[in-house]
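Every protein chain of the complex appears in place save one, which is left out.
The block that comes next holds chain A.
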Amino acid sequence: MLTVVTFLPLLACAVLLVSRGLPDRARVWVWIATAAADLALVVVLWAGFGAGGGLRYEQRVRWIPSAGVSYHVGVDGLSLPLVALTCLLFLAVAVYSLRENRRVRSYTCLFLFLQTVCLGLFVALDLILFFVFFDLSIVGMFFVIAGWGHGEQGRAAALKFFLYTFIGSLALLLGFIGLYLAATPHTFDMLDLTRANPLAGRGAYAALVLLAIGVGLAVKTPTVPFHTWLPPAHTDAPATGSAILAGVLLKMGTYGFVRVAMPLLPSTWRDYAMVFIVVGAVSAVYGALVALGQTHFKRMIAYTSVNHMGYIILAVGAAGVLAGTDAQARALAVTGAVTQMVSHGLLTAALFLLSGVLYDRGGTYEMDQYSGLAAPSPKLATATGVAAFASLGIPGFSGFIAEFQIFTGSLASQAVATAIALTGILITAALFLRALRGMFMGSVRLPSSVGAGGFRDLVAPETFSIAPLLTLGLVIGVAPRFLLDVIEPASRTLVGLVAR
């Protein structure tokens, strides 16, 4: 079942690739149909998921037995929300792409390929399988940025993105090999490794493995000081690429922490939890401060991602501190971290798609070029306002649920770091409000590139891609139980594993 969900987009990609005569519009509709079918399958999966923290829909096939690699997939409460998020975001991007008219054949194929890669990563239960998808996501996104980004600058950004994240992925690979060699018999299977806990009491060796894995995931997340690839990649990618990059690809890093680093290296994680707490708090504040200094709308959103990812790192770090806390607080922090991954995926993807609308009409992302947009385009203003408020974490939206849990769970053991990170919320509030006021209030002023026709409001594909994301953010904010019921048992299991 999971295999079907994962490889359905790739199948559609292959079909689209060989069918030459199809018109562009039909291709995008095939893509939308595929993404919708995939989302429907995930809804079925979710409905049959049931209570409890274990793995469901597990499937294991021998792949390379002599190297200890198997095709092993399954979902639990940590991965199912991200699988659903991935399907939803790709559907939104597909709908949004109805406007795309540049090389549509390769464009649709690339995104379908990326969807398979992203889903594969979240369901993988084998380190090599995980790594394969991790690396392929870099390849896919490289071509998206290089092919449909902003010209020559886009190609340079793509190269930087590739080099930077590829270094991270190779560090990750070294860490995985370290884990593989430590276990007897040698294996890359995550469940076997979790059971064996091969690095318990291995001192410096275990620390090196955690360093390699930690750096690899930190680059992808990204946290300070490994975040420098993010702003150019986001700035020069197409809106759909940015939405997927921020919505799904960044989650691969944070998901790696809860899926690989914490359960497979529990004692080492506890020993070095402080490092992650500090990195998380610094990222949260630094990301917010740098975002405050931006005049470029898209770049500003990119930096708020650093800030939001910082909260997640803080939470997973705090979950590794046993002293002065109880299991419930730690589980709360982990639940908050996973909720934040979903929430950030929804809201930031919406913001990036909105920035794409802005660029489409005005040809620039510079915020001081626009003023009073609420008059000609009320729908755009409403959507941006909602997304901005949700993103800064006001109650009633998913961001609040997530951040509330993260801070409550972390405060128990890490009062200082949590207090520092908390200021990040204040700063993001300031920067979003300033951006909203500057761009949407006041008298109407548009960049010279906008033609005589004036500033067009959201058109149907844009509305129908962005509105569901914001609606779901609202639903999670008001009635989060359906999500938390899935995440919480898995968090408790994870916290139990870390405390071993």
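Operating definition for what follows: contacts are C-beta pairs under 8 Å (C-beta built on N, C-alpha and C of every residue); 3 or more make two chains touch, one makes a residue touch a chain; residues count from 1.
Here is the rule we go by: contacts and distances are computed from a predicted model.
Hidden from the displayed complex is a chain whose UniProt protein name, among "NADH-quinone oxidoreductase subunit N", "Sugar ABC transporter permease", "Acetolactate synthase" or "Carboxyltransferase domain-containing protein", is "NADH-quinone oxidoreductase subunit N". Within the complete assembly, A:139 is the residue of A:1, A:14, A:36 or A:139 that touches the hidden chain.
The missing chain, though absent from the display, is touched by one residue of A:173, A:386 or A:401; that residue is A:173. The missing chain, though absent from the display, is touched by one residue of A:11, A:33, A:163 or A:200; that residue is A:163. Although one chain is not displayed, its contacts with chain A can still be listed: residues 62-67, 69, 106, 128, 131-132, 135-136, 139, 143, 146-147, 155, 159, 162-163, 166-167, 170-171, 173-174, 177-178, 180-181.
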